[in-house]
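Here the complex is missing a single protein chain, while all its other protein chains stay put.
Coming up: subunit A.
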Amino acid sequence: MLLLSILLFSAVVPLTSVHMSTHVFNRLAILVLLYSSVLAWNMLYLEPIGVGLGIYGGLSHVTLLSQAFDTFILACASIILLLGSGVIPVLGQHGSWFEPIAKGRVAEYPLIILFTTLGMSSLVSSSDLVTLFLSIELQSLALYILATIYRDSEAATSAGLKYFIVGALSSSLILLGSCLLYGLTGVSSFEGVYLLCSMAVANSGIHLALVIIGIALLFKVAAAPFHNWAPDVYDGVPTIVTTWLAIMPKVAILAFLGEFQGFTHLGGVYETAYPIWPNILLVSALLSLVIGGLLGLAQYRIKRLLAYSTISHMGFILLALAIHTQEGIEAYLFYLVQYVLTSINIFFVLLAFGDHPYGSAWDTPSSAGFSLFDNAELPKNSPIRYISHISRNSNIQSNPALALTFAITLFSMAGTPPLLGFFAKLMVLYAAGHAGFFFLVGVAIMASVISAAYYLRVIRVIFFDTPQFTDTPTCRVRPNGNHSMVIGTITLLIILFIANPLPILNCLHLLALSLFYW
């Protein structure tokens, strides 16, 4: 809620963008995000937060869970912003703090990031149909601009257009659903809807409204029957934006789904013979698991592969969410945290590979990397596009540590035992088994085995394939300091989670308890 500081900053950016370098903005934005993350963290210690605190006249509802999500989202946002910082691939060294701004640089990038972060953090604490709609719009309008931020690349623009069309359709669906809910009940706060539904028998119109809202939210997170846009969009936009698109809005919307369900799991609807809401989530989880597992096998573009792996992860998260026991919520939180950390790591490593001078093989060999801030020569697409590119860029002699990190992260995504991803999957399946969803557990296990195949294929390409493009000499990949720090920290977290799992698990346990017993 103290994000007004962010807004203030956003107003400053366009005014002074002539005088200041983009990198200064980027660093300032990182600082602002970190500071507001610390502020949100501080809020956790307030006493009434546990029960929940309605602010802005009940338009948003701050609970322990929403504050925790706020902290997490802001911290992750600042980490992802680090991607853009200090990387000047064309110059090769980053000693250019005060270099004059070249024509046509993307100075707005941190600003747009701040806007969408503001939308996300108000989304997780929204408790009214109005705030729901407005914060989703704030988040996704900024994301449309972010997706088309490379205006000169055709792939990025058409992907952004696709993203815009799908996103606009789903937000109009959200609007329709919330409007129906309002028209049928006459109240607009979730609390009011919940009260009304637990007292009276919910009629079919309310069911319909819930189904529409649920479908629209699933559209936004690209869960399975509504996933078709995701691979195209993720493949088309530059990798640095893909990182953002694949992680942050999903976290925000899933966090909202969790709270929407926990806060108003709509007693009337929930206890009827056909519990609509969990069934939507369950069907979507089943389809996501199957589709994410099977279609990922056929991909040869690395970002499409990651998109399908995202879809199968969504399946796990939705499964944990649909169970809606205390165990399930805990598993859902843990899986979400794990998913975010692992995907941040994987995209960082991917971009570090792309930093390589010969990163883009046939597009524009001279302008390597993801030069978001230098468009002297814009690459048509992001540097690493095919899985076979990796074999040349990341083979063992060019940077062994980076290749190893990539492999570890992929193993964790596939769910190999001593790593972080395994425990997340274990918790989800355990909770689902306890709740009696044995069929879904079986499907999930099969799907994760199948999806392990394509992760392993990438690993095979890294370590065992001979480089295909031998015309360029392999030179050493060197990520800069910030990147390697982030990559190292997250990788250590993934590996060493087994050594001391209690802090994270206890924290999430308390959060899950707070949802149920306050």
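What we mean here is this: a residue touches a chain if its C-beta (ideal position, glycine included) is under 8 Å from a C-beta of that chain, and two chains touch if they have at least 3 such contacts; residues count from 1.
Rule of thumb we're sticking to: contacts and distances are computed from a predicted model.
Trainee: Unshown chain, UniProt name, "NADH-ubiquinone oxidoreductase chain 4L", "E2 ubiquitin-conjugating enzyme", "Cyclin-like domain-containing protein" or "Eukaryotic translation initiation factor 3 subunit G"?
Mentor: Listed in its UniProt record, the absent chain's protein name reads "NADH-ubiquinone oxidoreductase chain 4L".
Trainee: Which one, A:169, A:297 or A:449, makes contact with the chain that was left out?
Mentor: The one listed residue touching the chain not shown is A:169.
Trainee: Give the residue, chosen from A:145, A:195 or A:211, that touches the chain omitted from the document.
Mentor: Residue touching the absent chain, from the options given: A:145.
Trainee: Taking the entire complex into account, which one of A:110, A:160 or A:328 touches the absent chain?
Mentor: A:160
Trainee: Under the stated touch rule, tell me which residues of subunit A contact the chain that is not displayed.
Mentor: Touch set of subunit A with respect to the missing chain: 129-130, 133-134, 137, 141, 144-145, 148, 151-154, 157-158, 160-161, 164-165, 168-169, 171-172, 175-176, 179-180, 182-183, 186, 188.
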